[in-house]
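Partial view: only certain chains, each at its native spot in the assembly.
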Amino acid sequence: MYGLEAISANNGWAMAIIGPLIVMSGLTILAIIISQLHKLVALFDKKAKQTTEPPIKSKDEISAPNIFPNDILKTAKIYQVLIDKLEQPFELSDLYQVAVQNNFPHPILTVSRLRDAGILIRESEGLFIWNR
Amino acid sequence: MELLLQFLSNTGFYLADYRNFVMLAIGSLFVYLAIAKKYEPLLLLPIGFGVLIGNIPFFKGFGLGIYEPNSVLHYLYFGVTTGVYPSIVFLGLGAMTDFSSLLARPKLMLLGAAAQTGIWVTLLSAMALGFMPKEAASIAIIGGADGPTSIFLTAKLAPHLIGPIAIAAYSYMALIPIIQPPIMRLLTTRQERRIHMSEPREVSKKELMVFPVIGLFLCCFLAPASIPLLGTFFFGNIMKESGVVDRLANTARSAVIDTATIFLGLTVGASTQGDVFLTPKSVSIFLLGAVAFSIATASGIIFAKIMNLFMKEKINPLLGAAGVSAVPGSAREVHLVGLKEDPTNFLLMHAMACNSSGVIGSAICAGILWSFMM
């Protein structure tokens, strides 16, 4: 079967009318919702501010930075002395060794804080560089 | 001696058929266009080389051909026939797409809907040419100008046509720089092409985060059959916009989509084995594809002009042509045609908005067509 006959037999006309109608109305509704979205978001934001402070603070913010805000930078300065003794990039174990030799307290924990602070950066498997 | 003869009778030289050479020429052309002309190389190179691989003549029964159940190509092709690759490509696309300019100017979404008209006209044309309804629907989706969507729908409705439909869809997507500009110039006046779009408003991070959820709800409630495409698409997008799973979003838009693209292209190309591919049907599909693309482009432009009749702030009607998804080819063409008239007119960002709405539009159409065929 060919031509208009085939189209009719296969319900083609109905499809070709209803199909684009659905797409168009769907995307129109979506466009309308989107155009109101920023109001909705603003509304939510307002409400959120009025009712509550977030019950549980994001955990990342609580940790070290809040507690020793400038300590890390101070520590970094002190550690700079050790770093100068090492070639860049260096292995962490070398840093530990010089730290222990110089009686630095808590070397491993300090190193992990320096890493969190982005001052000590893993360059490749096992090798680290000092940022700044 | 007997062994030598037997071996020679298994070589490609002996088994070759003129249809293989036709396809090898087509494959080489694709590879050439991809490399020398840089026409959508991410699509054309894998498909073109896949055509070469699929059309090296081989002894049937060895387990070499893509249609033989225990061949490597067949296993890799599985992701095509099940629709898994297109879904994964959409995941990656979602993790790449920036909806901010669309959110800033939601009206542009209508252009993405209008450009789907090519699909419906092609549906009628294909039926008129005698294709069965499911075949016609699969051919029609070429008008959506979206490779993975076409492959997905065809895999579900008319798997025997995956090869020709994919090739047609990707060919025309690659030929966008040749097909679209004349139509754009024909349908717009110089003055229209010079319309500047105002700076879009700034879109907040929260709007960008909420959009994929709303988009999923609305599109997939309307056409649940578009879930496999739009579900992963919006999932990719929320991974990108939420900012809390950057490592997943990064992997989705690099390793994951690249791998799917490689194997999708390679196996779709290889599925064009000459003896299966070179049929009168394939020729009709190619012709219908050209119709589909042209109408899609034209209807986007015309719809933009109609919108301008009712709006104070005029839209540059070239943007209508970017409603055919073909990311980012058609957006680039719109931008370039606009630039030619007025070198200070930067349409790219607005055209990308139409592009992304075209992606959503054609995925919804795929869902509707699939649902119509049930």
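Letters A and B mark the chains in the order given here, with residues in each chain numbered from 1 onward.
Simple rule for what comes next: a residue touches a chain if its C-beta (ideal position, glycine included) is under 8 Å from a C-beta of that chain, and two chains touch if they have at least 3 such contacts.
All values derive from a computational prediction rather than experimental measurement.
**Student:** If each chain type is represented by one copy, what are the copy counts across the full complex here?
**Tutor:** Complete complex, expressed with the shown chain labels, is A x3, B x3.
Assume only the chains that are shown with their structure count from here on.
**Student:** Using mean CA coordinates as chain centres, what's the gap between subunit A and subunit B in Å?
**Tutor:** Here the centre of subunit B sits 31 Å away from the centre of subunit A.
**Student:** Using the touch definition from the top, list the residues of subunit A that touch subunit B in their complex.
**Tutor:** These residues of subunit A touch subunit B: 1-4, 6-7, 10-13, 15-16, 19-20, 22-24, 26-35, 37-38, 40-41, 44-45.
**Student:** Would you tell me which residues of subunit B are touching subunit A in their complex?
**Tutor:** 102-103, 106-107, 109-110, 112-114, 116-117, 119-121, 123-124, 127-130, 132-133, 136, 203-204, 206-207, 210-211, 214-215, 218-219, 222-223, 357, 360-361, 364-365, 368-369, 372
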